[in-house]
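Removed: one protein chain of the complex. Kept in place: all other protein chains.
== chain A ==
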């Protein structure tokens, strides 16, 4: 066969079940040689029916159900849901509960970010370091399991406060674990800044410019890595964030490396916030110690999940079940930006770029 019979562009399907993608998303990718020339993103391969289910459960059962929407943002969902219910019912969370909500939120952020960056290292092909990073994350997972009783669905939230409490022993334990994670994370950051293999694979790859980031309306670390200096914790503080020395990290390059670096820096910030929370933890009850009926009404609340802004809309009526619960999750905003990131990318980088938006389809295609 002569070479001029070979078409210049090929179409390759990536997903919805694919070795390099953990989640059911379908990309139809046109390639020219090794380079991506056109991307079609097709979502909607899974439907879990959770929005419908929430209207079949009572408000108090839904705190548990919303926690199971996403395993890595599993604290942000019930928290935002509870915030909406509290807004409708005019419930005020006690001061100690507010701080403990922040503690739970930041602990989850640490382990979620470590997981994403570890996966990036895995996709870069640096397996040994991937194992090492997962081991660092394991310190955080053990911490979650020891404090909350579960590695993922930590069950910290309830309407009106939190379900757990800390004593001197557990505070000392958390502090010890944070020290370990902090030292290791600093090393990981150093490695990310110096290691040739990581730099070569991630620098200047999958770029999302500031203008494109604004066009797509991206949120979370994806936005911050493209110079969009936006964090719900600062813009619309909830829990105890208005009293904490929150540093919002943003970079300007918008490449895979920047997104990983924003996450790594945020881990250090989360650890700082946790230390301040544990130091300033006020006394008193952790929740309202009641199970009031939520009156009819509607509310919108939002919070900064590890992947970015999550928004809840809740409408209640006279029944114990909500009339409608709707949430907008960060991945829904972020995946459109893949069109820009994947344009002119190398085929070998596709999985890495997709991973860099920290996609979560279990909450997007609920």
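By definition in this document, a contact is a pair of C-beta atoms (placed from the backbone, for glycine too) under 8 Å apart; a residue touches a chain by one contact, two chains touch by 3 or more; residues count from 1.
Everything below uses one rule, namely that contacts and distances are computed from a predicted model.
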Name of the absent chain as recorded in UniProt (options "Protein SCO1/2", "4Fe-4S ferredoxin", "Amino acid ABC transporter ATP-binding protein" or "Formate dehydrogenase H"): "4Fe-4S ferredoxin"
Selected residue (touches chain absent from view) among A:187, A:229 or A:293: A:187
From A:138, A:272, A:323 or A:336, residue that would touch the chain that is not displayed: A:138
Touching residue (missing chain; options A:57, A:175 or A:315): A:57
Contact with the hidden chain (one of A:25, A:85, A:147 or A:198): A:147
Contacts of chain A with the absent chain, listed as residue ranges: 57-58, 60-65, 67-68, 128-129, 132, 135, 138, 142, 145-150, 153, 155, 158, 163, 184, 187, 291
